[in-house]
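Coming up: chain A.
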Amino acid sequence: MVQDKPMQRATDMQSPLLSIENVSFSVPVAQGKLTILQNISLNVRQGEFVSIIGGSGCGKTTLLRLIGGLNRPTEGRLMFDGAPIEQPSRRRAVVFQDYSKALLPWRTVTSNVQLALDTDPTPRDAATKKKIIGRLLEQVGLAEAADRFPRQLSGGMQQRLQIARCLALEPKMLLMDEPFGALDAMTRQTLQDEIAKLAKETGMTVIFITHDIEEAIYLGDRVCAMESRPGRISAVLDIDLKFPRDQLTTREDEQFLRYRHELFQYLPKKH
Partner candidate 1 sequence: MTARAILLNIGSVVVLLLFLALWQFAAVTDLVSRVFLPPVTDAFDALWRQVEDGSLVQAILGTTGRMLVGFAFAVVVGCGFGLLIGLSPTVRAYIEPSLEFLRPLPASAIIPVAILMLGLTKTMIIFVIAFGSLWPILLATIQGVKSVEPRLFEMARTMELSSREVITSIVLPSAVPDIFAGVRLGLTVSLILAVITEMMSAEVGLGANILHAARSFNSPDLFAGVITLGLLGLVINAIMETAQRHLTRWQQDY
Partner candidate 2 sequence: MLRALVLPVLLLLLWEFVGQSGLIQSDMMSYPSAVAAAGAAALLDGSMLKATQQTIVSALIGLLIGGGIGIALGAWFGMSDAANRLGRVSVETVRPIPSVALIPLAMLVFGFGYGMTIAVVAFACIWPALIITQTAVKQVPRELLEVARGLELGWVRKLFTIVLPDVVPNLFTALRLAAGVALIVAVTVEITANPQGLGYALIVAQETLHPDRMFAYLIWVGLIGWLLNFGLLQAQRRLFTRWDIA
């Protein structure tokens, strides 16, 4: 009498929101092919914050692009919310590393966020949109800059704008590709705390790519370390540090330092 039970919903707590199953990715080159990712398997639960770290060229960005649906795997498959990932979706918003290139430079801050709403299949009237935009800009701290153009913003503000635009899509999952890599240390810490807070508030699932071990631990519920050539997962570590985390105390926490020490072993050493 198994069929009496309703089919298990993919969004249930037990089943993962995202599952990456034996995924490989290679590109054709002059002699044969170059394998960029090899046999990647990973499950991500609803509401989880997963950091992925690795050195440059380990394929972490490629992995994010596969999850985003911007590229298709050459082997294996990726499932999102019960269905295979075949193309990009508004439910998996991507925050690109090069914020200055990903924003529309001819649109103001407000209007950049508006793009996400204007292209939403759900119809909304202008007043509602305005309210949503106002709330989002407030949330990322850009309310003051609403009428400015991207070029007139600092790097940190541009990245906040990109995040606000992604939030306007109301995604289930936020894919962030080294989002704070190009920012100065102070700005980076501020944004780390803000994104952690946002993730907790919205219950959004986040995949966060970084090359900074401390950033990965500080933000993640789980940290995934990757090795290079071909890119593969070398370790997955559950991070058991209490929330809300704090730039000073968390980073001085003994447990934090142990994680740091452990992850360090898994990462390729600088030549």
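On how the list was made: all candidates are chains of the complex that A comes from, given by their letters.
One rule holds for everything that comes next: contacts are C-beta pairs under 8 Å (C-beta built on N, C-alpha and C of every residue); 3 or more make two chains touch, one makes a residue touch a chain; residues count from 1.
Keep in mind that this is a model prediction, so the values were computed, not measured.
Among the chains 1 or 2 offered as candidates, the one in contact with chain A in this complex is candidate 1. Touching candidate 1 in their complex are the following residues of chain A: 68-70, 87-90, 92-94, 96, 98, 101-102, 104-107, 115-116, 118-119, 149-152, 169.
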